[in-house]
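Only a single protein chain was left out; the remaining protein chains are all shown in position.
Order as written gives the chain letters A and B; numbering starts at 1 within each chain.
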Amino acid sequence: MKKRPSLIAWLFIVLGTSYFLLPLIATFLFSLRAKKDTLGFTAYQRVFEDSSFYATFRFSALMALLTIIASMLLLVPTVYWAYLRHPRLHRLIELVSLMPFVIPPIVLVFGLIKSYSRPPVILVQSRGLLIAGYMVLALPYMYRAIDAGLRATNVKTLTEAAQSLGAGWPRIIWQVIVPNIRGALVNGAFLTFATVLGELTLAQYLAWPAFGPYLARISQNKAYEPAALTIISFALTWVIFGIVLLFNSKDQQQTQFGGTH
Amino acid sequence: MAEQASERGRGAQSPRLDLRRINWSWLGTVPFFLFACAFLLLPSASLVIGSFQDNQGNFTLQNIADLSQPSIVNAYLLSMQVSGVTALLGTLVGGLLAWAMVLGRLPRFVRAFLIPFSGVASNFAGVPLAFAFIATLGRVGFVTVLLKDLGFNLYDKGFNLYSFWGLSATYLYFQIPLVVLILTPAFEALRPQWREAAESLGASGSYYWRSVALPILTPALLSTVVLLFGNAFGAYATAYALTGGSLNIVPIMIGAQIQGDILHNPNLGYALAFGMMLIMTLVLVLYSWLQRRSARWLQ
Partner (left out) sequence: MAFIELHNLTKQFGPTTVVSPLNLAVERGEFLSVLGPSGCGKTTTLRMIAGFEAPSGGSIKIDGADITRTPPSKRKIGIVFQSYALFPNMSVAQNIGYGLQIAKLSKQAIQQRVDEMLAIIHMQEFANRYPHQLSGGQQQRVALARALAIRPQVLLLDEPLSALDAKIRVSLRQDIRAIQRELGITAIYVTHDQEEALSLSDRVLIMQKGEVEQLGTPAEIYNNPKTSFVAQFVGTLNTLEATLHDAKRGILQFGSQQFEVSDSFDAALQGTTVQVALRPERLSLNGAVSQNQLHGVVKEQMLLGPIVRFHVEVEQHLLFVDVFNDTNVSRLPNRGEAVVVNFAPHDCLVLAR
């Protein structure tokens, strides 16, 4: 019978929102005070003048890109095959894709260093190991995105239709399957990008000049620049999610969120 | 038509290609499992094995026994406390927000804003998040100074951002939005007809919540608590950036062990990581069990 908005509901929303906005406002105000007694964008200016800002950002963006490409090359054919030919393997792949949840980044990097820092295989100085680690971090949601995309697509019928028209496997994957799960792939790609870009743990212990360790170093040594960097990263996260939402509203697919902390 | 097409599809792959098809299909999944072995199984297995070895590589249970050192036990306890408190508080606050959003009869823009914001905030972690809280609740943080001007000194009252409650408040920043994202569908799955049926049978609002809505939500709420527990338990970057390693939680301890063998026993370090994996496995098993339960009701 009651159709009025509930006052208590409003109260919760207002309180919740202020908890979320306050740190952002505080950081923003702080970032403006780099010059004594005046408000201004000096801190941002300094950040953008710092060459290691660009260098580390470029490095992390490149790692993210490579992680995305490698993950997709690995996962799309695998999950597709499982759907098509090995329903039982499907369960196993699902289980494996949940494993990174059991192995937090700090444990993962510990294990990677232990396994690959002495003979027979020494990989700790290779970028490949960093990317492999990132692929592990991205695995759960990359898998879920691709799995959801394939589930929404009628894989079997599409494949059989393509086969009946004479298409070979590479052609089926690239021209039939991938376009049909494009939304899911974009979703997974951007989540991976957002995660890898600011990732600290792996990059720090594998000793790479990535954006995450750069942020950590600046926040220990400077006062106002980290505030500016915080605002910049927050804005960046928004941009990335904005793109995901944009794509999803077009493709009518459900957005998934979640990453590593 | 579809059936016809599939008939033809199989026909085109005549029987003599059968053998090749099976080989191909295995090749399709082999890279994935190789990758999983090399970068998931091997690293974790090597830690597990290492935790049962002494320095000479012989089997021992000493490392596991040594986990009972006060400093390690305290680290596990502190980790569990932070995870437990943020999981419970996060589920409570996030649940109330999701309730308000879904059932509070609020205008549509509240939802249109809160869902994407939760997506962003649940991914906003690590160094930037830590710094945002330093700027807010640090010794010269915005809110600290504001409260001081109002005559309330947070730090005199025992609050410290770089301690347990400070870390918990910071973790809640990504925990609460995660709850909003997880519980929104659960609240949406509460059918209005359940409430109406209950009312027509004489139930008051609170009786309906106690007898129907909460029992239905319970598996979802519990699995959220469990997921949040794991989410906080494994978090390293935020804690490191906030406390610089001064707060002795397990991930921080492992990090210190990687850098400088602070335990003076590499194998004890592996056991430390093994314990963490064990707890996370329990969390995952519990989570998927609860998930299945709630899925059964909320189809």
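We adopt the following convention: a contact is a pair of C-beta atoms (placed from the backbone, for glycine too) under 8 Å apart; a residue touches a chain by one contact, two chains touch by 3 or more.
Predicted model only: the values in this text are computed from it and were never measured.
Considering the whole complex, the residue from B:A198, B:V226, B:A273 or B:L290 that touches the absent chain is B:A198. Touch with the chain that is not drawn comes from one residue among B:I216, B:A237, B:I252 or B:L268, which is B:I216.
Of the listed residues B:F152, B:Y207 or B:W289, the one in contact with the hidden chain in the full complex is B:Y207. In the full complex, the hidden chain is touched by chain B at residues 191, 193-194, 196-204, 207, 211-212, 215-216, 296-299.
Here is the rule we go by: only the chains that are shown with their structure count from here on.
If you check the complex, the residues on chain B that touch chain A are 2, 5-6, 8-10, 12-13, 24-25, 28-29, 31-33, 35-36, 38-40, 42-44, 46-47, 50, 93, 96-97, 99-101, 103-107, 110, 114, 116-136, 141-143, 171-174, 176-178, 181, 230-238, 240-241, 244, 251, 254-255, 257-259, 269-270, 273, 276-277, 280-281, 284. Partner chain B is touched in their complex by these residues of chain A: 2-6, 8-10, 12-13, 16-17, 19-20, 22-27, 29-30, 74-75, 77-78, 80-82, 84-86, 89, 93, 96, 98-115, 132-133, 135-136, 156-157, 159-161, 163-164, 166, 169, 191, 194-195, 198-201, 205, 212, 215-216, 219-220, 226-227, 229-230, 233-234, 237-238, 241-242, 245, 255, 257-261.
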